[in-house]
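With one protein chain withheld, the remaining protein chains of the complex are depicted in position.
Let's look at chain A:
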Amino acid sequence: MKHTFWTKPFYYVFAFFIASISLYPILLMILSSFKSSAEIFTSPLAFPKSFTLETYKNLLDQIPFMQYFLNSTIVSVVSVSLILITSSLAAFYIARFTFYWNNMLFFFFLMGMMLPIKLGIVPLFILMKDLNLLNTLWALIFMYTATGIPISVLILTGFFRTMPHELEEAARIDGAGNLRILWNVVLPLMRPALGTVMILQFIQSWNDFFFPLVFITDEMKKTIPVGMLSLFGQYSADWGALFAGLTLASLPMIVLFFIASKQFMEGLTQGAIK
């Protein structure tokens, strides 16, 4: 394609300008968390003068952030593990066997990606109440596992189907059962796909705000996102602590992203492209 002499510079200016809009609010959030509230009000845009950690101390005094953090970690780790186990079992069944209901089963799982589950929240609330799961982390763990299964089954089934059958056959002749074949032969070859599922589901369960909003009212059972709701509800004047809270809530995800940015970006888009 022919470029006029100004197209390339225009591309650069435009692309980097938008990038600065993407980055600046996050930078502002982190920098403001090191300013006292008074400093934020007088000079919100300036670089922090003294880098105070007072804001973080205030934050930890005001809300049980460590408890939120622990809850978020438990919920995310357990639901991601459950998703990996249940989805790989189901995907193995769908991809490696040809029972005549397999397509129907696959479709049944895929349907879940289109279902707006939030609209079922009233029956879910009643279900959780009947199961005595309200105000427990299990309510969240079950929800994230259930909502994570469809896309995970899709990704894993896609991967299973591309793998050659020979290794499996060899193991079968050696007398290995299905579970052993899945665990010892197939799964080790699936690391990239399992990684994708793990990252995708970890982001979802770590960041979700809707389910704990409905299922959790006990302060000690809250995850970080609903914890933010308590923070902003009760301490809305202490902007230093607010920015510190937002920063702490986002930091784990941002750090992980910089460790594995490629996998993150692939993970989040993969489900959509397939």
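One rule holds for everything that comes next: contacts are C-beta pairs under 8 Å (C-beta built on N, C-alpha and C of every residue); 3 or more make two chains touch, one makes a residue touch a chain; residues count from 1.
In this section, contacts and distances are computed from a predicted model.
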(request) Quick one: find the hidden chain's UniProt protein name among "Mammalian cell entry protein", "Heme exporter protein B", "Spermidine/putrescine import ATP-binding protein PotA" or "ABC transporter permease". (result) "ABC transporter permease"
(request) Touching the absent chain in the whole complex: find that residue among A:Leu53, A:Ala170, A:Met220 or A:Met253. (result) A:Met253
(message) I'm checking contacts with the chain that's been left out. Which of A:Val75, A:Ala90, A:Leu137 or A:Ala244 qualifies?
(response) A:Ala90
(request) Just the residue numbers, please: which parts of chain A touch the chain that's not shown? (result) 1-2, 8, 11-12, 14-16, 18-23, 25-26, 28-29, 40-41, 44-45, 82, 85-87, 89-90, 92-94, 97, 105, 109, 112, 114-127, 129, 142-143, 145-147, 149-150, 153, 177-179, 203, 206-210, 213-214, 224-226, 228-229, 232, 239, 242-243, 246, 249-250, 253-254, 257, 261, 264-265, 268-269, 272-273
